[in-house]
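My structure is below; once you've seen it, I'll send some questions.
A single protein chain has been omitted; all remaining protein chains appear in their positions.
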Amino acid sequence: MNFWNDPLKVAADWLMGIFTGWGMNAVAAQVLVAFLGVLMLITILMVLDIFLVWIERKVVARFQDRIGPNRVGPFGLIQPFADIIKLIIKEDTTPADADKVVYNIAPLLSMMSVLILWAVVPLAPVILGVDLNAGILFIIAAGSIGTLSIIMAGWSSNNKFSVIGAFRQVAVMVSFEIPMLATLLIPTIFSGSMGMNAIIQGQSIWYVLLSPLAALIFLIAAIAELGRAPFDLAEGESELVSGYNIEYSGMKFGMFYAGELLHAFTFGGFWSILFFGGYRFFGLELVSPFLAIAVILFKAMVGYWVIMWVKYTMMRIRIDQMLAFNWKFLTPVAFVLVMVTALMNALLRGAPGWLFVSGMILSNIIVAWAALEIVRSVSKKERERIEGPKRVVEAHH
Amino acid sequence: MNEWLYVGLFFIVGLIIPAGAITAGWLFGPKKPNPVKQSTYECGIEPVGEGWVQFKAQYYIFALVFLVFDVETVFLFPWAVRLGGLGLFAVLEGIVFILILIAGLVYTWRKGMLEWA
Amino acid sequence: MIPLSWYLILAAALFSIGLYGVLARRNAVAILLGVELMLNAVNINLVAFWRYGDITQMAGQVFAIVVFAVAAAEVAVGLALVISVYRRRNTVVAEELDLLKW
Partner (left out) sequence: MTGEQLLFLIVGAVTLLSGLMVVTSRNLIHAALWLVATLFGVAIVYTLLNAGFIAVVQVVVYIGAIAILFIFAVMLTRKEMRDQGAQANSNWWAGALVAAGTFAGLFFLLQGWSGFSKTAAAIPSGYDAIGQLGDALTSPAGYVLPFEVASVLLLAALVGAVYLAFNKK
């Protein structure tokens, strides 16, 4: 077993050898090695997070026909580091009326809820992170902690705008968690497991081909969960200034900001794991774990790019439209899709591969088409109810 | 060893590193508080009343619907895991379960409680 | 290894704390918080008996999940009642809700 085939195990064995050589207890040494591994991964993520700021700014600039950061360093690559230094030397203000303890814990929890998501991300066939058998639900559990951190931030700031922003954001996050939970059931049904690695191993055919509608609903729910445009009403500048984080400054604000970017990237990663095969790419992942990591990071980056693409193309929608969209459209469609998928999965069991795939795609298309038809007829009626039949209006003229 | 130990390490390190970053900001930043700076920000106008406003009851309805659906989907995960090995009977059980769930949503919808009045 | 007794004592202590909350608090929302603690204590017991008994028998975990559903139902209805009462009587203090005494 050499380093290029299983880097994590080789490094861990090497460190274990050193620590036990110092006369350390085997269990304690194992915990220490795991701690160092986690520390390394999270440090890499934080550095990656700094570059995400640069990527986001460059991409948005291109969308808006600008150049973006280009002064500090080649292609403006040093710009995010300058931003970090600026955030560090900013004054860290606390409003006099704030609930100090809760106010200070909230940004920590916000960042933590994003970082712990990486505990369950399998980076390569031999680098699995923690292969929890409840891995899928862990995403939602971490999201719950994020929701809580937003409520804590908004409430403890003792500011009207931040309270309203926090409660809007939480209403949106919890609402869109339901279609997300429902679409998470679909990879679970296909792979027969809730573990991330088992889901990747089950994707000899990418699940996006079996259930494109589920992939789409998951993406929409993820964007709402992230609180990014078109679902970023918590920070509607004209009405709420910047939402729940209005009273935060300096590095505490930086935690919310960096957390949001890393969260978007992470959800790009989950999108690719659940529906686009994760680290799998035509056997490339078996050649070397480093290639597998490159594949999953590339896919996560593509997912992140799609999320940015949506953000900088769509306009913000109102909260009532958004909640109506979720409860009256997305949630029913997601649950109908779960039922149809479960039924088709049972009916097509043992069928040849091509029949299974085409049956699944067909059922997805039918569900999507039926949903859109119902929406069209309902909205047509609604429009006629509000505007009155067109002919009557013309007759008056 | 318990796999949750590693998850616990993620929790701990995930708290330590942001705490370190915030501490660095606290160490290097200036500390010159004054009453105006520490007052609540309301677009430059003097704050009126206190910040803990009472808000719309509508939020509570959405949280309520969410709570019920959240619990029900959690029941569905063990069902979905075993779906591949079970017969049509188990599939129908799950479908009945989801239909009961949707009935609640339809009731709330029909009564006009999902409208943002 | 942790003996079963530790879990049972933890659950008993949590249950008693919750009971105190239910009996002593005036605010109806706080009383419901106490009920949550008691339900959690029950769940610790259920899962502990699953783990320390025959783990192929899933009764403990199944009923732990059912308790989650019961807790959710209890909270949903309980808090809705509190809000409804608050709207009519403008109070959430349980002692003042004594209309049915007569």
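A few remarks follow.
Going by the order they are written in, the chains are A, B and C; count residues from 1 in each one.
Operating definition for what follows: contacts are C-beta pairs under 8 Å (C-beta built on N, C-alpha and C of every residue); 3 or more make two chains touch, one makes a residue touch a chain.
In this text the structure is predicted, and so the values were computed from the model without any measurement.
The chain not displayed here makes contact, within the full complex, with A, B, C. Within the whole complex, the absent chain has one touching residue among A:Leu32, A:Val60, A:Val102 or A:Ala371, and that is A:Val102.
Set against the missing chain, the residues A:Gly76, A:Gly143 or A:Gly259 yield one that touches it, A:Gly143.
Touching the omitted chain from chain C are residues 1-10, 12-27, 29-30, 32-34, 36-37, 40, 43-44, 47-48, 50-52, 55-56, 58-59, 61-66, 68-77, 79-84, 86-87, 90-93, 95. For chain A, the residues in touch with the chain missing from this view are 27, 102, 132-134, 137-138, 140-141, 143-145, 147-148, 151-152, 155, 163, 167, 170, 174, 177, 194.
Even with one chain removed from view, chain B keeps its contact list with that chain: residues 2-4, 7-8, 52, 54-55, 57, 59-61, 63-68, 70-72, 74-75, 77-83, 86, 89-90, 93-94, 96-97, 100-101, 103-104, 107-108, 111, 113, 117.
Quick note on the criterion: only the chains that are shown with their structure count from here on.
Here the spacing of chain A and chain C, counted between their Cα centres, is 33 Å.
Chain B and chain C have Cα centroids lying 21 Å from one another. Centre-to-centre separation between chain A and chain B, using Cα means, comes to 14 Å.
In chain C, no residue touches at least two other chains. Among all residues of chain B, those that touch two or more other chains are 70, 74.
The residues of chain C lying in touch with chain B in their complex are 65, 68-69, 72-73, 75-76, 79-80, 83. The residues of chain B lying in touch with chain A in their complex are 1, 3-7, 9-11, 13-15, 17-19, 21-22, 24-26, 28-33, 35, 37-43, 50-53, 55, 59, 62-63, 65-66, 69-70, 73-74, 76-77, 80-85, 87-88, 91, 94-95, 98-99, 101-102, 105, 109, 114-116.
By the touch criterion stated above, chain A contacts chain B in their complex at residues 27, 30-31, 34-35, 38-39, 42-43, 46, 87-97, 104, 107-108, 111-112, 115-116, 118-119, 129-132, 136-138, 155, 157-164, 167, 170-171, 174-175, 177-178, 181-182, 185, 188-189, 192-194, 241, 246-247, 250-252, 254-255, 319-320, 323-324, 327-328, 331-332, 335, 338-339, 342-343, 345-346, 349.
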